[in-house]
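Only a single protein chain was left out; the remaining protein chains are all shown in position.
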Amino acid sequence: MATAVLEARGISKGFPGVLALDDVSFRLDAGQVHALVGENGAGKSTLIKVLTGVYRPDRGTLLLRDEPVTFDNPLAAQRAGISTIYQEVNLVPQMSLAHNLLLGREPRSRLGVTDTTQLYAEAERVMTRYGIRTDVRRPLRSLGMGTQQMVALARAVSIEARLVVMDEPTSALEPREVDTLFGVIADLRSEGISVIYVSHRLDELYRICDRVTVLRDGRVAHDGPLDELARVELVALMLGRDPAEIRRDGATKFTGEHTTTVGEPLVQARSVSCRPVLRDVSVQVRPGEVVGLGGLLGAGRSETAKAIAGALPVDAGTVTVAGQQVRRGSPAAAIRAGVSLVPEDRKAEGIVPTLSVRDNIALAALPQLSRSGVVSDARIDRIVDSFMRRLRIKAASPHQKVSELSGGNQQKVLLARSLATGAKVLLLDEPTRGIDVGAKAEVQALIDELAAEGLGVLLISSDLEELVEGADRVVVLRDGAVAGELSGDQVTEEAIMATIAATGETDG
Amino acid sequence: MSRISGLAAIALAALLATAACAKSEDSGDTPAPAGSAGQQVVQSAGATGPTCTLQSFGGQRFDLKKDVVGFSQSEKEANPFRIAETKSIKDEAAKLGIANLRVTNAQSQFAKQISDVQQLIAQGAKLLVIAPLNSDGWEPVLKQAAEKKIPIITIDRKINAQPCTDYLTFIGSDFYEQGKRAADQMIQALGGQGEVAILLGAPGNNVTTDRTKGFKDRIQEKAPGITISFEQTGEFTREKGQQVTEQLIQSRPGTKGVYAENDEMALGAVTALKGAGKSPGQVKIVSVDGTRAAVQGIVDGWLSAVVESNPRFGPLAFSTTQKFLDGEGIPATVIISDQEYTTANAKESLGNAY
Partner (left out) sequence: MAELAAAPRVWGGRARLLTWLQEYGVYASVLALLLFNVVFTPHFLEVANFRTQLIQVAPVVITSLGMALVIGTEGIDLSVGAVMALASAMVVLYLGYGAPVAIVAALIAGAAAGAAGGALVAYVGVQPIVATLALLVGIRGMANVLVPQLTEFRNPTLITLGSRSVLGLPLVVIVAAVLTVLVAFLIKRTTFGRQLVAVGGNRAASRLSGLPVRRVLITVYIISGLLAAVAGVLATSRLQASDPTSLGLLMELSAITAVVVGGTPLTGGRVRVLGTVMGALLIQLLQATLIKHNLPQSWTQMVQAVIILAAVYAARGRRA
């Protein structure tokens, strides 16, 4: 077997409360483009950070060309020939393209000052190789994202890199720019340079990657050549499902049947676009209906929910609630219309950690709970008390800080916040992720209950089982567009995975 | 970016509007700014060390009346001292018939003062009168002036350089002497007995150091009955002077006298005493500077005496130059005489105060 450019053996890395990597082995051969995939929390970014010297593993060894090695810091990894380019390009936007490209390695004249003529010539030569024809004297920020990405790549490769890590490099690129990037990657491969390629776009993976490692819950779920793996199998691996042995009627608390009224849609999103993350997405939810949003990470599920909730600046499309168009880009307007979002990232976008349970629940409903700007404590206490009881929120008192509660109870607080606004439509983004089994069951039962009362629910979940059992209908997204819609008996895990895996061009 | 400049424009417009319709308090009985120092007796009070002549300096005679004379002021004319200083130079020039006086103001920026002086040299100045902002950092200017043999007279602050080589002479007050004279006034006001507090100037300033040392030395020498029980900085500002005095009179009611190292702090002390219900003269205040408001304070009975720090350098600066041109020897330091305002002369001298 050929010498591996980089090999990780039995890597484990833990953080307080989580084991992010559990005995992970990974091998990268010269001239290979290696896909690294996995859903949220699978351990991809931790693995990359271990490989590039940002973290040191708790256990396990790294081998560079079969020699054991430890990287004390990212610079050490860089010196060993490992370069990383991130989604956000970390270059100096005010400086010219040429200066960025050759930063620290500028050609010098005999006097020791930068020889600008030579600098520009050299930069032009390099960029032409990458298919970029532009004035290299222009400041970087005045150039398109694709060009900037390419400069970052060119810079990474030119520092004698043997291995380039690309983390979602195409997320901000136009299709034409993607083609150029892939051309460059092909060149790199032919020069024997290896690439670790992180992406969720199946089409891209199958276009350029030789091998794939699937991570799930900190462990390697699969490792092997990509062309031997069917798309649907890859999707199943990423989502943690084995298509061969899917259990029917599992452990979720969903009853699976709602008295779906066939009424007018409560909320209707028509051709909502927010390039490049969303293209022409249409979804509608009727009273008493739970509509699931399926798809891989980065397919645009959260963005769809945010667009409906007014929290994403959309370029086109409309959202109507009960026939009335809702003002774009205003969460307040959406809440007034009766649409409320429970975001995916509880910590970053959900709870206000410095406030009490009570104040967190009342937060979005404050205008309704006050008179001429002065809040009514009595009304707040009443509404907080009723929701704490109904959702069985376990807290020492309503005045306990929300940050002291468990994840499940925090999630219930956020649900209570949405319900307290008198919402008619709930947009729930991964409502059961990261909470304990008991709370999960309670939240699932609550979703059923709310739908039974006539609320409309848009449910986003990476847990296929939850989606299948909880939703009456599932809209599957792929690369920011609707890939298909399943309803009734069609709502099965296989069908969802097949829709995700179907080769592109279904958005027409 | 354009939004920011838009906001800035709005703010500026608001400011202009503000200034346009402003109407300040009717300044009925406020006396007009100090007149020229014509009546003031100014003369060289002390001449020490070797002297400098036109010959030893190596310069050429020029005509004070016809040639370009440059004056570089350090701070903007926002306090009485600077206003009086610039006015004195201009008035004396007019009086002597100096036709080509060029005046610059560095607005408290040292870099600007350096370039101001370089401009004056470029304009062909034959004499430079400089009120320096700093004592150090003058080498580039001194070098240029030395090449053209332009005599430099610095006023009110010394620069660190060689007299008669790098510059001609320094004309200024003796701050140590001011402190001693203030002590004499305090001794007289208190009859040589009692507790005295000092309101110090800004810390780390040579004016503060000298005025403190002079005062203390003199008290020790002349009045063993006076004890200095308290010294706190009032940072040369009226507000701090007021605040510190408020604390002082409350916790040390036995304090009989306050020596303020400038007039502003003394006036702050007066406000504090008024606020505490004291009557004029209950606590004796002596200060240094000689501003109009402080001298008025003597007239009103709140201050006992003010030792002047004379800003009127015009007559002395030009007479020194004339002597130099006439071949006389000029000492390295020329001390300007400072007047005193006491209960005996305050009323008549009010018009002289700046």
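Each chain carries a letter (A and B) given by its place in the written order, and its residues are counted from 1.
FYI, a contact is a pair of C-beta atoms (placed from the backbone, for glycine too) under 8 Å apart; a residue touches a chain by one contact, two chains touch by 3 or more.
This structure is a prediction, so every number in the text was calculated from the model and none was measured.
In the complete complex, the residue from B:Ser135, B:Asn206 or B:Gln250 that touches the missing chain is B:Gln250.
Remark: the omitted chain is touched by one listed residue; of B:Gln242, B:Ser287, B:Gln339 or B:Asn352 this is B:Gln242. In the complete complex, the residue from A:Gly350, A:Gly408 or A:Pro431 that touches the missing chain is A:Gly350. The residue touching the chain not shown here, chosen from B:Glu264, B:Asp289 or B:Glu340, is B:Glu264.
Residues of subunit B that touch the chain left out of view are 3-4, 7, 10-11, 14-15, 18-19, 22-26, 76, 78-80, 83, 203, 229-233, 235, 237-240, 242-244, 246-248, 250-253, 264, 267-268, 271, 274-276, 293. Think of the hidden chain as still there; on subunit A it touches residues 309, 311, 330-336, 341, 343, 348-355, 359, 362-364, 366-367, 370, 373-375, 377, 417, 421.
We take it that only the chains that are shown with their structure count from here on.
Distance between chain centres (mean CA atoms), subunit A to subunit B: 69 Å.
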